[in-house]
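Note that this complex is displayed minus one protein chain, with the remaining chains in position.
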Amino acid sequence: MARRGPLAGVRRCALMACGLLLVGAAAGCSREAQSTLHASGDGARRIEGLWWLMFWISMAIFAEVMVLLGWALWRRRRAGARVRGGDALGMVTVLGVVAPLVILVVVYGLGLRDLDALAAPPQKASVTVDVMGHQWWWEIHYPDRAGAVTANEMHIPVGESVLVRLRMADVQHSFWVPNLMPKTDLIAGKLNKTWLRTDRAGSYRAQCAEYCGQQHAFMALLVVAEPRASFDAWLARTAQPATTTLTAAQARGKAVFEQSSCASCHTVRGTSAVGTVGPDLTTIGSRWSLGAGAAPNDAGHLAGWVVNSQTIKPGNAMPPQPVSAQDLPALLSYLQTLK
Amino acid sequence: MSVSTEPAKLDQLEQEWGERPSLHSWFSTVDHKRIGRRYMVTAGIFFIIAGLDAMIMRTQLARPNATVLSPEEYDQLFTMHGTAMIFLFSTPMFFGFGNFLVPLMIGARDMAFPRLNAFGYWVFAFAGIVMFSSQLVGKAPDGGWFGYVPLTDKPYSSGINLDVYSLGLLFLGVSTTIGAINFIVTALKMRAPGMSLNRVPLFVWAIVATSFMVIFALPALNVANAMLFLDRRFGAHFFDPAHGGNTLLWQHLFWIFGHPDVYIIVMPALGIVSAVLPAFCRRGVVAYPLLVLSIVTISIISFGVWVHHMFATGLPQLSYSFFSAASTLITIPSGIQIFAWLATMLRGRIVVRTPFLFLVGFIVTFVLGGFTGVMFAITAFDQQVTDSYFVVAHFHYVLFGGAVFPMLAGIYFWLPKITGKMYAERLSRWAFWLIFLGFNTTFFPMHISGLLGMPRRIYSYPGDLGWDVWNLISTIGAYILAAGLLLVLIGVIHAVRRGAPAEDDPWGGDTLEWGTASPPPPYNFAVVPPVHGLHPMWDERTTTALATGKVLEGHQAMTTSELDGQVEGTIEMPEESLLPLAAALAILVVVLGLLWSWYWMAGVGALFVFGTVARWLWPPERSPEEAGVA
Amino acid sequence: MPTDQQVRKTGGLLFWFAVLGGALSWAVHLFVAWGVDETTCGGGHTDVAGIPLRGVVAAGVVLPALVTAAALLVAWRGWRRASAAKRSGDDPRMERTGMLLLVGLGADALFLAIILAGGAAVLVFAPCQR
Partner (left out) sequence: MTAVVEEATEPRALASEMPAGRTTGWWGMVMFVTTEATVFAALLGSYFYIRFQSGQWPPPGIEDPKLTKVVIMTALLLPSSVPVMWAERGIRKGQRWRLRAGLTITLVLGLGFLAMQAWEYSEDLKKHTLTTDAYSSLFYTITGFHGFHVAVGLLMVGWLLAASLRGSFGYRRHERVRLTAIYWHFVDLVWVAIFLSLYLSPRL
């Protein structure tokens, strides 16, 4: 490692940089790869530009240091290399103070400009979303549309700015959508605001970025950016209570749901279940996952979750449910009708 | 080297300063060399335990959705890994280096307060035992090393885990503060005659600057931990917004300590680099005043950068920018140091040995860590990647690269002086390459998984996010790194047991510790050497004085003036005593009493503390003439 | 003529002002500019006892900057005279004084840069803009 020519250093860095890009693009195309290097939101794209600028400046200075180091090590092999006196005040001042000062002031200035741009969206926010952080899931409200309550999923119209108001109900969390916007923490007793805006439709995975206890790892949410028309349709569906016509089995499932302990913790608008401890389940059928990203939303995992969610997401607040063998399929079929 | 003309006087000194190797003297020693060695061994053991914590975590994270660890176990492991590495390994290890080397480098016979030094070690050892034993019973702290409230406050962390955290750190704070005071007073008052401030070795500058940072940083942590304990145990409301408290108060208080603390960890290591480099470049480090400038300015600015840990908490952007400015411009002193070392190599005749290899490894990793550090100083970019694996990669590059590499260089460099035995060169070369390769394989991929949006402190992750390959590489790297560190351990144990006896000055170093025997006699210097320049051992006036000068007899040490090292007089050094151990045990009783809510026991312990300290400082019986009565 | 004792005392004061002046005024800058900004915005006000917040913060930048510039000048003057004296006499104290004044010089320059960088932010951001 010690005696590499300067050229090898630069080649290795270029190789590494391409590796980075390749990986960013390749992984998963149905859902956008969760990555800060694959930015499609205004905020994240600006920071991505800043990152590549700082990356290349760093690689240049790293090459400079490697050249100096390599030269010093290479020089020692020459016969008669003798100790030169002097204090090299000039070299240390120029390389160690003047050059870094110039680079730092430029980078600091760009940083100020980008930070200023992050403060407010380009045009006034047309949609407001209230997010309440819980220990280990996200409660989502759309104040403009009465009754529009969901969990771990947030839809936003493409091309429009969305104001996101952040509160928390227990401990500190952090709202981070890597592809769209740098993170903002949810602080006790404080209302924090951030905004999202993207021109590219797609679903972007987001995750809590402040250690908040055992299941901090599985406190994800999906931000779905879609054209205005489908956004309005989704919002209407979400705001609407569960009124789909039920088959006999599904009706029995509904009865099981209302009499058992489910109703004491969960709300399904349009039924007698009004518990507020757990998430609102009115549109559980159409959600992207169970347990804020802990398991995919299909019949098998739903059954496993209802019977004993501690096996999938240990430590979460939902105790195992004693649902009898014949009631379970009815309950599942009912839950899947809640679109 | 220091064979004086009067052997009789040497035997007299040996008899007065020496401690018969017995169990009693093991517990009652006040010799800074024995205490320094003990600090390093204990910190080394804690490093191994915290390192094993990291290995288990890396095994859990090797594959997605792994079940090696439950979330609760993982949380305790990552908290103990962070807390132990920062509090129980790095600062004590460098206090060990400082304890052993500062008196030798400044030509003193011991630290200014030898018994206080022993007391500091015992308190550190007991605090470490208390914190690690909580891990054995599964009650280790699990709130992260910076333990943000409200998660670490009562309703959300009801176990005793966080009481272990706050009381353990309060207990440890006693030892760190005492060590810092001891270093400052030793460096100010006990330098060899002639050693004015511009002739003080850079390692001593680094240790004294670190001590001043400890003096001004630890109080913020102590206040924060005291408030947390009062909140948790007695229902105070410092951090409870419902009753007028403020959760950001914890973050401010913690990070006012937190960031100076990471410089408290790195600064002694930078001092070690400046102490080891001259021996392998056959010349002093260039631009000595600029290096002193960077040590002093880094120490001061480190107190004005703490809010860069809180850039995502929604404070006014103008407040952020003051700290972003200081965090960005603190790079310049680091830049001065890096280019000064490179200039020293360029202007010197390099001799490649293992310590020098670790210095090269240090420069490569610390420079990379420095770049990502500057990136974090820019608020906008920090908001995107803070609390992700990118920050995990950054601080391992600057903490492992910046502190552990120089520490390993220091261990190999001073092993002959500390133990009197030489290490095996071939084995240590293998150790270096394994560590360098393992380190980069472990932590470089974390930059990438961080940029791919992987948050830190997650016990597991789903498989479809593109993080798997990077985490697997990191785990493989961790095993290589562990192998390298194991080779270091084997090399040191082999050297101590069966190594070749080392000469007094195997490297031709320039600082005064190479003027003593290996290992140094109990009294260090028979003749307190006059200093005439920055490199005493390369200055024949000092070396001849060491050999032929006048012996300072008795259990005496010389004190000199603060700025110019003019001789002021001599002071009587205290004998060995068991009171430091007794006082440390008394405080342990108080801490355990508070931890288990046996408040009467804590009360009794407090009485014992007063009793032992009163006895410790009790002045000797003096006749009126001797004391001087009008 | 000022007595020798008076000169020695002022010399000591100026010496430490040159070495530590930058650090102290930067600490005051941080305490005033950041402290006032965060607590005032946190409390929801936009002025401090009638004075607009931006004015107070700007004062928290300009005044410490001036004090640091003064310390820088004293350090520069002292360093030049000390290094001149060092070359001529052999008083070992000159070396120590020269070195410490050089450290003071560098430190004051660095702190001035930090205060000015903070000042630039005052121009870019509204005081309570989040």
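Just so it is clear, A, B and C label the chains in written order, and each chain counts residues from 1 on its own.
Operating definition for what follows: a residue touches a chain if its C-beta (ideal position, glycine included) is under 8 Å from a C-beta of that chain, and two chains touch if they have at least 3 such contacts.
If you're wondering where the values come from, they're calculated on a predicted model, not measured in any experiment.
Contacts of the undisplayed chain with visible chains (whole complex): B, C.
The omitted chain makes contact with just one of the residues B:190, B:310 or B:512: B:190. Of B:130, B:169, B:200 or B:227, it is B:227 that touches the chain left out of the display. Remark: the omitted chain is touched by one listed residue; of C:25, C:68 or C:97 this is C:97. In the full complex, subunit B touches the hidden chain at residues 112-113, 116, 177, 180-181, 184-186, 188-190, 215-216, 218-220, 222-223, 226-227, 230-231, 234-238, 240, 243-246, 249, 252-253, 256, 559, 561-564, 566, 568, 571, 610, 614, 617-622, 624, 626-630.
Looking at subunit C, the residues touching the absent chain are 1-2, 6-8, 10-15, 39-40, 42-43, 74, 77-78, 81-82, 84-85, 91, 93-94, 96-97, 101.
One rule holds for everything that comes next: only the chains that are shown with their structure count from here on.
Shown here, the protein chains touch in all possible pairs. Of all chains, the one whose Cα centroid sits at the greatest distance from that of subunit A is C. Interface comparison, A-C versus A-B: the higher count of C-beta contacts falls to A-B.
Rounded to whole angstrom units, the spacing between the C-alpha centres of subunit B and subunit C is 31. Between subunit A and subunit C the centroid-to-centroid distance comes to 43 Å (mean Cα coordinates, whole Å).
Under the contact definition stated at the top, the residues of subunit C that touch 2 or more other chains are 113, 117, 120-121, 124-125, 129-130. Across the assembly, subunit A contributes residues 101, 108, 112, 115-116, 119, 192-193 that each touch 2 or more other chains. Interface of subunit B with subunit C (complex): residues 194, 196-198, 288-290, 292-293, 296-297, 300-301, 303-304, 307, 314-319, 321-326, 328-329, 332-333, 563-564.
For subunit A in complex with subunit C, the residues that touch the partner chain are 101, 105, 108-109, 112-113, 115-116, 119, 192-193.
Here subunit C touches subunit B in the complex through residues 23, 26-27, 29-30, 33-34, 37-38, 41, 57, 92-93, 95-96, 98-100, 102-103, 106-107, 110-111, 113-114, 117-118, 120-122, 124-130, going by the rule given at the top.
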